[in-house]
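Taken from a larger complex, these chains appear in their original positions, while the remainder are omitted.
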Amino acid sequence: MKAKVYISLKKGILDPQGKAVERALATLGFSGVEGVRIGKYLEVELKPQEAETASQSVKEMCEKLLANTVIETYRYELEPD
Amino acid sequence: MSDPTAEDIAKHPLSPDEYKKICTLLDRKPNSCELAIFSAMWSEHCSYKSSRIHLKRFPTEGEHVIEGPGENAGVVDIGEGMVAVFKIESHNHPSYIEPYQGAATGVGGILRDIFTMGARPVALLNSLRFGPLDVPKNRYLLEHVVEGIAAYGNCMGVPTIGGEIYFHEVYSKNPLVNVFCLGIAKRSEIVTAKAGGVGNPVIYVGSKTGRDGIHGATMASAELTEAAEKRHTVQVGDPFTEKRLLEACLELFKSDAIVGIQDMGAAGLTSSSSEMADRGKTGLDIDLLKVPRREEGMIPEELMISESQERMLIVAKKGREAEVEKIFHKWDLDFSVIGVVTDDQMLRVREGDTIVAEIPVYALTSEAPVYERPIKPPKFQEIIQSLNVDLLQEPSSYSETLLTLLASPTLASKEWVYRQYDHMVQTNTVTGPGADAAVIRLKGSKRALAMTVDGNSTYCLLNPYYGGAITVAEAARNLVCVGALPIALSDCLNFANPEKPETMWHFSACIEGMVDACERFSIPVVSGNVSFYNEALDQGIYPTPVIGMVGLIKSLETPLTPGFKEAGEHIILIGETREEFGGTVYLKEIHSQERGYPPVLDFGKEKRVQDVVLKAAEAGILTAAHDCSEGGLALALADCCLLSEAGVGAIIKL
Amino acid sequence: MRVGVVVFPGSNCDHDCYDVCDRILGVPTTMIWHQETRLPDCDVLIIPGGFSYGDYLRVGAIARFSPIMDAVIDFANRGGLVIGICNGFQILLEAGLLPGVLLRNRSTKFICESVFIRVESNQNRFTRNYRSNQVISLPIAHAEGNYYIDADGLADLEEKQQILFRYASENGEISDIANPNGSLENIAGICNAQGNVLGMMPHPERVADPILGLTDGIALFQSLL
């Protein structure tokens, strides 16, 4: 079983890396870009278990460690093998 | 183990004669694992087969020398029972394929060479060469190489305190990333890399093994053709694991539980095991099933030549394994006894009970081929050495010319680069990046160490003998300008394809010049590295010997730096100025020519100039000192004014 | 006065802080390994700079859960003096001992240079040896020093005078040019409401020995005596 976790900066929080990528895309000639935000994408391999328990423990992982809930939001999907 | 097919043999850059020699040494055909081991150990990178006869000419003894070339790094006595351990190495090919990881793992590798000798790394320098910055790919390489060096060095807590960066077309396809590291230790704490003591356990510590850098060693020995850019050979570095490995090893060395240790560098388990057995005059029996691995289905030859980073091979005293394990467990590092020292001088590799390789150690080391490659000067050598100064149009505005030179990337300030390196951690940095040489103080002593990295490939192209000699003189001048006595050097010899006679002509003549300078200035070579095959699609690099030199300051008073200190000071030029334009930055940047004869080096006069400046510095009568190198007197004066905090100018009577 | 320096795997400035306290100030100093669960008896805790856990995932995110941290939090809540320098500041934020967060530098690059810092007030235990509005020169060395806090949090900090250090020009002016990493209001160092926990990005331990040049950092350590 695999959990896919997406962590993004909350709206309004400064994203220097996103800005840097946005500028770089412009210099490379990509004109249609209006904004870039960079976050983390984690793949967590889990022992086979009930979807319910898996979801609960992934949520707890995010709250406790994976995301800094002061400035980040998270969402996740579960993928049975 | 199956016999290798012709296709297997072709995979390894072994010549037919070399393959025949292997068969005679084993008096049978090698199996595919043995072939991989031979091909790594007999690669140019590990065996120095094209350079060994020339390297023998270097002076390696001296009043300060404790350990010369042959060990993982050179060891020199710096007084008061302390020693300095240092080396410079190249990571050129991997840095072209993946600049961030290539440069980062270059730093990781040179750090391991130092702490495997028992010394705590206290300083890093680097010498980088790229193509011109108007080409986007070269900007990409520069940015990511610098970020890779910064990320690894900063995370390890070892300050990067100096270096040099050159930009020239010949490095577009072959960037050079040379990294220098120096460590400090008590003389009594030095550890060597010998697999001594029959029956002693052979222990693998550090990260797990993966398919990183497979054929890395042989890649550095193969000319980089566009198609041959081997994607999967990227080695990835983990500075956080290496920091724990460093602290665990230094803790381990406080006990006498081990006999020898070596880092797994190029050709990983193969080179560390056979080199340790060779130095210990013993054999090793290792079981691959015991090797911690992070990927499934790895076959023996992959495990033997993988270049996964942050791994060490240790020979401990029999019965002391648990003691060693406890330390590596504390630092959360893999630990596994993978074999035992034997007395049959054989490298025996097994998977449980099945033997997968059985090779006499001497066959891999002393029997490695040694070539005396043909030598022939390049066709245009006379032409490029000729220069008619009268044809050079005198600059209309000397001020404009000076500003143009100051703005050229090779001479311009590199602050935007070294600002990314933590050059202050460990609180020893007295003089950091931007000066002639970097200086670190030794806590608890009045002494200080100065170090610099230098190279001038244009001089070496025009006249390799004088180019090599000037490189040594230049490094010595830089040390003297911070008041340090040059005591020893490590060299990184970056050259093109050794199978081309012109390359070997440059190589041999450069070394001859370096040897003469080393002897006349009594500065021995204590360690080094050779990087050949810096050539892609018939564009080879200029001959680029880079030198890392270390000097000793017996009593550090106020640090001597290039910036003028206050108005009214006298400016003294020491040494003779001759009309020499050959190979100058002026000629290249203003007249876009690289021709002529490099400035003549009079060894006797050079030594006297250095001695005078050193004596004046030690007597404390100098407030600033700077050597005239690229850009000559004009650039030197400009530097002294620009680097001055007092914001002063200078009036010069020509 | 006894000092404890907490050491995580990946800490780099632990030896530097130890050297200032032990060699320069001659204060009894002990190194505390992060896997201990109890603190030795000491009056001041220093959480040094470095790359604890390689700064992986988020700077300080993993170190925050080291066994020693519960004892550190308890020590701080009971009024013990705690200084978090650079990576140490990031760990104190992750541990909730100080408000706000440190984001990637505005330039996205690692920066190592000496910068001018204005001491906002000397009413705090740590800054009592400086003059208010004094401009000092301290080195910074980080890639994630861009301090941020929401508007309410900022108002709270200012109201309780918890902002101790700001990046400034040589003449003490708070300007964007003098801001090396984009920190909100040029904030370089703050303390908690009770004033016993200090977090700062600049490295005072690097400017405490005259042989290396300026010594503007020693006064901070002397304030602990």
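Per-chain residue numbering starts at 1, and chain names A, B and C are given in the order in which the chains are listed.
The definition used in the following text is that contacts are C-beta pairs under 8 Å (C-beta built on N, C-alpha and C of every residue); 3 or more make two chains touch, one makes a residue touch a chain.
The structure displayed is predicted, hence computed values, not measured ones.
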(request) Can you tell me how many copies of each labelled chain are present in the full complex, written as a formula? (result) A x2, B x1, C x1
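The definition used in the following text is that only the chains that are shown with their structure count from here on.
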(request) Between B-C and A-C, name the chain pair that shares the greater number of C-beta pairs in contact. (result) B-C
(request) Could you put a whole-Å number on the gap between the CA centroids of chain B and chain C? (result) 36
(request) Just give me the whole-number Å value for how far the CA centre of chain A lies from that of chain C. (result) 29
(request) Spell out the residues on chain C that touch chain B in their complex, using ranges where they run on. (result) 9-13, 15-16, 19-20, 23, 49-51, 53-56, 109-113, 139, 141, 203, 205-206, 208-209, 211-212
(request) Name, in rising order, each residue of chain C that touches chain A in their complex. (result) 57-58, 61-62, 65, 94, 101, 103-108, 146, 148, 182
(request) Would you mind writing out the residues of chain A in touch with chain C in their complex? (result) 13-14, 16-17, 20, 40, 65-66, 68, 70-71
